[in-house]
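One structure below.
With one protein chain removed, the remaining protein chains of the complex are shown where they sit.
For subunit A:
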Amino acid sequence: MTLYHFGNCVALVYVPYYLAYKQSGLSEYGAFWKCVQAGLIYMITQLAKMTILATFFPDNMSDLGTDFIGEFLKYTVDIADLVGLYLVLSSIPGKGHCKVLTAGIGWATAEVILSRVLLLWVGARGAEFDWVYLQKCLESNVLLVQHIASATLVWLWSRHDLNKNLKTIVTTLLILCCYKPLLLEYFVQILKLNAWLDLLVKGTFTLVYGLSTLTIYAGVAQVMGIF
């Protein structure tokens, strides 16, 4: 029955990705290989990030001062993710939402394949039952929304015809995107939430984040005349 449980988890992780890909109409554009391309860039970005972390960061984070500063600096490296997304966006021809969705979904899929498959195979297939695998699966779903939103924001940020006020908001949201895990981690630690509530907080936060991104995008798209 454990292989069955593994199947459950896999369905929980990957079906939303598949649905997102199908329902957004990307399949009609034949964007599959572009998604793969985005995935490749994701891999290169992660490699670069790891190299930076391994080269410039000490083994012991407390050498950098308090825990918070160490963690803060570590998450600063996540700006590389945004650079990676920018690269993806610039290498994908296309217009508006198609481009953004391809980048977001490709990126998120690459992450979910690289970081979850092995975990699930080793963990969820074992004799031991643990809720953590289901939580990880749901978290991946949240991350899909997050990555699409990030891709949208990067795209908006890279546009020259964005007015100043909006640009400030977009930049703030992008920075927030980098440090989101850190903030949530501390939030959860302070309130001593359990894993499920932690997930709920993440989900809610990401939902709000995604909706605000969508609103900004809607405004800009109207101005530019793309739908």
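Here is the rule we use: a residue touches a chain if its C-beta (ideal position, glycine included) is under 8 Å from a C-beta of that chain, and two chains touch if they have at least 3 such contacts; residues count from 1.
Basically, contacts and distances are computed from a predicted model.
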Protein name, per the UniProt record, of whichever chain is missing from view ("Methyltransferase small domain-containing protein", "Trafficking protein particle complex subunit", "BOS complex subunit NCLN" or "ATP-dependent DNA helicase II subunit 2"): "BOS complex subunit NCLN"
Absent-chain contact - pick from A:Tyr4, A:Phe68 or A:Trp196: A:Tyr4
Sole residue of A:Leu40, A:Val122 or A:Met224 that reaches the chain not shown, by the stated touch rule: A:Val122
For subunit A, the residues touching the chain missing from this view: 1, 4-5, 8, 11-12, 15-16, 18-20, 22-24, 27, 118, 121-123, 125-130, 134, 141, 211, 214-215, 217-219, 221-222
